[in-house]
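Only a part of the assembly is drawn; its chains keep their places, and the rest are absent.
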């Protein structure tokens, strides 16, 4: 296998994958988790989706990585889709971990329930800097529903406000949908960050991948925090040829 | 954590939770399982939904219980919803275990498939005392589908006819839907007491809870019989802050 490149979602930065990288490494799989532009504590937030994508492409190219298993989590799914358009020759397989697979021409905000979009719109307007922070009560119940309260608090402390522009940018994904890069969808079965059913991750997002491999594991949207060992194992199953 | 109060569903009484209480206790969690009015062997059946609710409220208040994790199973979901309206200050969290979360103004019968409602209507008319008893063949296949035949028979012997009026009473749930009590939905993933899909427990019932915590476990509608140790563990995960 190649190198895992792990692309975080909203509010996270590359450090979210620290434990997962350790478990992948202990099984002989090198892994690398760059932080997107506009993300991470104390970084400037004035980015759009293009800058997020470009920062990941640059991190991969600068390191000379090839034969990549490119993993996108949540919002990160929109980024790995665009990364795959730019450097398809470096990517051995795409893995979407409860991640957005947007329809061509859509933004992330176009594909979440209207009540979620309204909440994010309001929060971004109140933020003063066009960012959105997930409220703790929602984080605790809907994102780390498989964690104890201490873990919920500790991990919440690792988050930082999400620049909202990349979530609003409508993406041209025609090239993505023409690629024949192998792809997997890894579904954590208790993930309710998107409400199950009509608006759920699976099979709504996964079905858009055409021929894809499904891998499932128990857990919430945040298995990199609540079960990094199990996640590493399932990433290997999702990422292998 | 507080005290678990476990509210049984149709055909059951408080003794259905005996093994679950033992497992909760062995992990340091006190638990109490009252029997609703009109339920239990040899009790008179002439009750309505209000009497069911009042009997649970009385059991809680008489014992002076506070900081309650109030768990409702199946029909018990309709009762804990109304209990929460009466004594919200005593309830730390609501847990719906494959339970009805009725829409305001609906009865339980309004929210089951028409073929089920027709069967219950017929059985109640034939009963002579406005009760319904689940036929053994349905119990064995659709309620304890994860049990062996001996367990299916033994547990069927613990059931008693369900007063039908509480299932027909339309409930005013406006106050319930205004409460901000934290709530969880615990889903046993092989439960087919309601048919999966359009009429299924999850996400049909769970989605009505607004912001809620999802916890899942393998098993049938009757995990208190078929896997009480696993149920106790998942109740702790569903019930913690």
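Per-chain numbering from 1; labels A and B assigned in written order.
Following the convention adopted for this analysis, a contact is a pair of C-beta atoms (placed from the backbone, for glycine too) under 8 Å apart; a residue touches a chain by one contact, two chains touch by 3 or more.
Quick caveat, the model's predicted, so the values are computed rather than measured.
Complete-complex copy count for the single protein sequence, taken from this structure file and not limited to the 2 chains in place, is 3.
Operating definition for what follows: only the chains that are shown with their structure count from here on.
Within the complex formed with subunit B, the subunit A residues making contact are 137-138, 140-142, 145-146, 148-149, 189-190, 192, 195-197, 200, 218.
Of all residues in subunit B, only 182, 202-204, 206-207, 211-216, 237, 240-241 touch subunit A in the complex they form.
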